[in-house]
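Before any comments, here is the structure.
Of the protein chains in this complex, one is absent; all others appear in place.
Up next is subunit A:
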Amino acid sequence: MNKTNQDRIWELGVANIYNEAGKEEKEELKLLSENADNEKVKESIAGIREKLGNTGSLQNSSSLLSWEKISQHLRKKQIKLHLTLLKYAAIIIFAFGVGILFQKYWSFKPTTSPVYTEVRVPFGQMSEITLYDGTRVWLNSGTTLRYSDSFGTSDRKVELIGEAFFKVMKSEIPFRVKIKNNEIEVLGTSFAAIAYPDEIFSQVTLVEGSVQINDRQGRALTHLKPKQQVNLPDDVKKKITTTEVNTAFYESWINGEIKFDNEKLVDVARRMERWYNVEIFFESEEVSAVRFTGTVLKNKPIDQSMKAICMLLSINAEYQNNLNTKDVITISK
């Protein structure tokens, strides 16, 4: 049998079953199918298609996470055992302690509702913080990170509005990040999250380790592997999609660089607006769709970066310095 012919029948047969074959291709397939071996290929395709339908559900399963949960439980069990032994010792120490304390302070602390800490990074700046558990977070321009004062003791929950890069310290307590409609759940890993209110989606990019994406109720939606990026539309009815990306573009900014890989100028502009606290307009749609690949250094003033981009793409940028409002840049062909 001819090798290319063989590949062709697989290609056409599969396209046909997914309703992707055009009229001519259908006829070509018909011709090829007159051969009995090719007829068999068609049967195989149908069989695999049917099985794949039953296999898809495994896509949302993770043997790794299941085991993680079980072994966590086993560990808890061990701790409990130690605790029962410790209990007796503790009772004795506690009895002494209470006696001493009563003598010293005869007062009770009022119970308080949780207090939230909020870290806010204005446009044009970025910031790096280390949380109580040792987790490091880089906050990009125009970002707010919020967490309660109980962080690190019973849970590790933070809320993110904007863009941040996380290096999560490994611990048995899951680290959870609330973003828009979703929640990111990890044990210890590095990932980037983007959830700006003025975008119509949020986005998580995994650099190493593994993360689980939950819905608002904390139910698992999907898992990411290193280098995968998930796009979560704000409109929950829309499909979430996962793609493979070069993670360098999502972690470079923590070192003061923004890398762009063949991105439309309109998207480049949106990031530069936040970073430099300016407004960028385009004179035509045509110029906003020009694609740019390159690195913008944060410590360079914006006019220098703009000049470089303009020269590379042969476009023009016009500046308008404003005293009380943001500076405005207009880009034209």
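By our rule, a residue touches a chain if its C-beta (ideal position, glycine included) is under 8 Å from a C-beta of that chain, and two chains touch if they have at least 3 such contacts; residues count from 1.
Definition applied: contacts and distances are computed from a predicted model.
Novice: If you look up the hidden chain in UniProt, what protein name do you find among "Iron ABC transporter substrate-binding protein", "Putative monovalent cation/H+ antiporter subunit A", "sulfate adenylyltransferase" or "RNA polymerase sigma-70 factor, ECF subfamily"?
Specialist: So, among "Iron ABC transporter substrate-binding protein", "Putative monovalent cation/H+ antiporter subunit A", "sulfate adenylyltransferase" or "RNA polymerase sigma-70 factor, ECF subfamily", the name matching the hidden chain's UniProt entry is "RNA polymerase sigma-70 factor, ECF subfamily".
Novice: Just one of A:Asn5, A:Gln59 or A:Ser150 touches the chain that is missing; which is it?
Specialist: Hidden-chain contact among the options goes to A:Gln59.
Novice: Contacts of subunit A with the missing chain: which residues?
Specialist: On the side of subunit A, residues 6-8, 10-15, 18, 20, 44-45, 48-49, 51-63, 65-67, 69-71, 73-74, 77, 219-220, 239, 241, 243-244 touch the unshown chain.
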